[in-house]
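Apart from one protein chain that is not included, each protein chain of the complex appears where it belongs.
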Amino acid sequence: TLKMATDSGAKGSPAGDTLERWAEIIEQGSKGEIDVKVFYQNELGSQNEVFDLHVAGDVDVMLNWPMTSYDKRIGVIYTPYMTLSWGEALKAYSPGGWVNEMLGGIYSDLGLKFFGPWPEGFNGVATRGKYATTIEEADGLKVRTMTVFPAPQTMQALGYQTAAIDWGEVYTALQTGVVDGEAGNVIYWDYEYFRDQLDYYVRSKHFFMTGVLSMNADSYNDLSPEHQQIVAKAAEEVMQQQFTAARAQDNFYVKKAEESGMKYFELSDEQIKEFARAAREKVWPLMDKEIGSEIMDNIRANATQL
Amino acid sequence: MMVRFFTQLDHKMGLLLNATALISSLLLVGLMLFLVAARYIFGWSIVGLLEMIMVFGMWLYMVGGLIASRKREHLVVDFVQTNIHDARMRRLHQGLVSLITLLITLFFVYLSYRMLKWGMRRPQHTPGLSIPLWVPQSAILFASVGCALYSLRDLIQCALGIFPDDQQTTSDQEVQ
Partner (left out) sequence: MEGLVAVGILLVLMIIGIPVAWSFAGVLAYLAYIYDANFNTLMLQGYRSIDSVILIALPLFVLTGYLMQSGGIAHRLVDFIEVLVGKRKGGMGASMVLASGIFGAIAGTSTAAVASIGTIMIDPLEKRGYPRGYSSALLGISSLLGILIPPSITMILFAVVTRQSVAACFAASIGPALLLIAGLILANRFSIGRLFHEVSVGAQDGLENLPTKGQATVKALPALSLPVIILGGIYGGICTPTEAAAIAAFVAILIGFFIYRDLNVKRLGHSVISAAETTGTVILILLFSFMIGRILASERIPQELTEAITAMVQDPLMILIAVNIFLIVTGMIMDDVSVTVVVAPLFLPLMVSSGVDPIHYASIVACSVVIGANSPPVAPILYMACRIGKVSIHQAVMPAIALMVFVGIPVMLVTSFVPELSLFLPKLLGLM
């Protein structure tokens, strides 16, 4: 029996559907020899907890959103403006791509087998009342960010004020105006959870958001070589599906958001580059200190030229 | 002699626990106010403030639980206790309760110990200030060990025939 879980994504969400399909392929491929138990968002606890279980081998297979508590280097995934287009991003995250290889190494140090990324798309800033397409316009807008380094630092580089607010309190904070917006997710999350509170979504593209398909290394080694093959191939299959489906999914939720009354903004290349220059100038030196110059030099060598 | 030593030890322990509870409570309120003021009045976002608040919070929780053990003020369904009037039966009942509590708190100690041991193998840090997770987690081990020791105290006192309910007066007399 394999326990499969995700930290973000209820049953029926894109992530939830992926788990369901992944489990199905494994069960069919092994002709029922491997039984997969699927656990969706929150069923086994918070994001931290489920990842703890994964590292400890209680959750064998997982679609997880990288957490930096075990290893700061996982934060490379949140290097602002590493890649600026879908084409580049998908190439970097594909097997053999430079981000993919970097993540694989870090995951294996944690005792996890890295199957591949599960891309969601470029993120943005969802706000209420006002919105910003330049650093100057962002002045005075207070947004909630992830607490992961360097998410707040990046938003500050883009001119925003930031606030650390627990995910469970975000809705109330938006409703009462403690913050003017929620920054850092693909539009799906803002549409799904906060659409009645938010008016604007500006695709600032500071991070390319992705989940990771992985397996606990001990659990993996306990499987027979044939079963290892089945699980890994199934992972590759759902990953490939997501590579083609991610953009369509993202566009689908842009439409849904627009239908629900949210205004959606794409930025021009010039606007994006202005953001990118500011973030690279202010945040990348901090990252040298936090995750090491070796990784950052690799990023400098491979990142999109401005 | 022994009783005097333990009474003094208990007194010192009480002071330490109260001081810890006091300091972490006041820091909790103070830091939280600072968080609001910094954000609302000055527009600052201070990285890691919530992490510090959570560390003090965890110590407050656990020390609070330990103070309750020390004073025997954990929530109890005291239906049986209040209905036993025979002194010997009462002593037997309290012995049984102390013994089971001791066993369970030892399980608590074991669980906390295993958490920290695993934490040494796969260390974690908070995202903002890189506070090692063992800092708040050791509060749990501290409380579990303390609770186990206090239940051992209760068991020994029961064996010696000192009833917890009038323990305070008894030990005071013995000191004199």
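In order of appearance the chains are A and B, and numbering begins at 1 in each one.
One rule holds in what follows: contacts are C-beta pairs under 8 Å (C-beta built on N, C-alpha and C of every residue); 3 or more make two chains touch, one makes a residue touch a chain.
Computed from a predicted model, the values in this text were never measured in an experiment.
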Shown chains that the omitted chain touches within the full complex: A, B
Contact residue for the chain not shown (choose from B:Val47, B:Leu66 or B:Leu155): B:Leu66
Chain A residues that touch the omitted chain in the full complex: 3, 10, 12-13, 37, 39, 41-46, 48-49, 52-53, 56-58, 165-166, 168-169, 171-173, 175-178, 192-193, 195-197
Touching residues on chain B - with respect to the absent chain: 18, 21-22, 24-26, 28-29, 32-33, 35-36, 40, 50, 53-54, 57-58, 60-68, 71, 73-82, 93, 96-97, 100-101, 104-105, 107-108, 110-112, 114-115, 117-119, 136-137, 140, 143
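As a convention for this text, only the chains that are shown with their structure count from here on.
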Whole-Å separation of chain centres (CA-atom averages), chain A against chain B: 39
Touching residues on chain A, where the partner in the complex is chain B: 55-56, 68-70, 72, 110-111, 142, 147-149, 152-153, 156, 161-164, 166
Chain A-touching residues of chain B, taken from the complex the two chains share: 39, 43, 45, 47, 49-50, 118, 122-128, 130, 133
